[in-house]
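One protein chain omitted, others in place.
Up next is chain A:
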Amino acid sequence: MTYLHNIGAYFLMIAEMFRKPTKWSVMKNLILKDVDDLIIGSLGIIAFISFFVGGVITIQTALNIDNPLIPKYLVGFATRQSVILEFAPTFTSIIMAGKVGSFITSSIGTMRVTEQIDALEVMGINSLNYLVFPKTVALMLYPFAISIGMFLGILGGMAACVYGGFSSLEDYIYGIQTDFIPFHITYAFIKTFVFAFVLATIPAFHGYYMKGGALEVGKASTTSFVWTSVVIILLNYFLTQMLLS
């Protein structure tokens, strides 16, 4: 029952978020600030993780195909596929559910427990629009961060491949160009857009509707991380089924 209630409340929240918009001159600054906090502030960790995980994927693949009949360029091919299809869009989003998601839940949750949300409402401001809308808009730039992740993942793979002597640079470059299907990029970006929306709204929901004090803010962040990840994993399954098969 409470699950159903929460799902209903979540969709009502999204509808309410678009009502009575905040003045554009104010909203503009809120969006810029959230782009800075949520996107620019995450580039470092995304770059770092992508580069090294790309490298690890390459090493794993290379070590697992030591059959001389399999061509060496397959290492590059496999790395490209894993990075573009799953690693950059999905795996990174789970990490972002921890980083961006708990930031959103705890910042909105703190505003709830210290009555700052009540203060906004009392002034006649649509607090959902004021707080959640700019974060959602800011996260629409998230696919841009993911494309950097894709690039660096493949680059990391290249570095590991050549440095570890698993195949030559030419083979790797040949591999990452083999059988390239442009729709895979589209698929990855559709996923990323959906995940970006989830990353903004589910943590916001948990922060906005929380009850209690400072202790509960911590608990809300944890629950929000769990639910954001679960929803991302499930949506990933359904979107893959719908778009690729």
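We adopt the following convention: a contact is a pair of C-beta atoms (placed from the backbone, for glycine too) under 8 Å apart; a residue touches a chain by one contact, two chains touch by 3 or more; residues count from 1.
The rule we apply is simple: contacts and distances are computed from a predicted model.
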item	value
Protein name as given in UniProt for the chain not displayed, "Cell division protein FtsX", "Sulfite reductase", "ATP-binding cassette domain-containing protein" or "3-isopropylmalate dehydratase small subunit"	"ATP-binding cassette domain-containing protein"
Residue touching the undisplayed chain, where the options are A:D36, A:D118 or A:E170	A:D118
Full-complex contact with the absent chain, from A:V26, A:L43, A:L63 or A:I181	A:V26
Where the unshown chain meets chain A, residue by residue	19-20, 22-23, 25-26, 110-111, 114-116, 118-119, 121-126
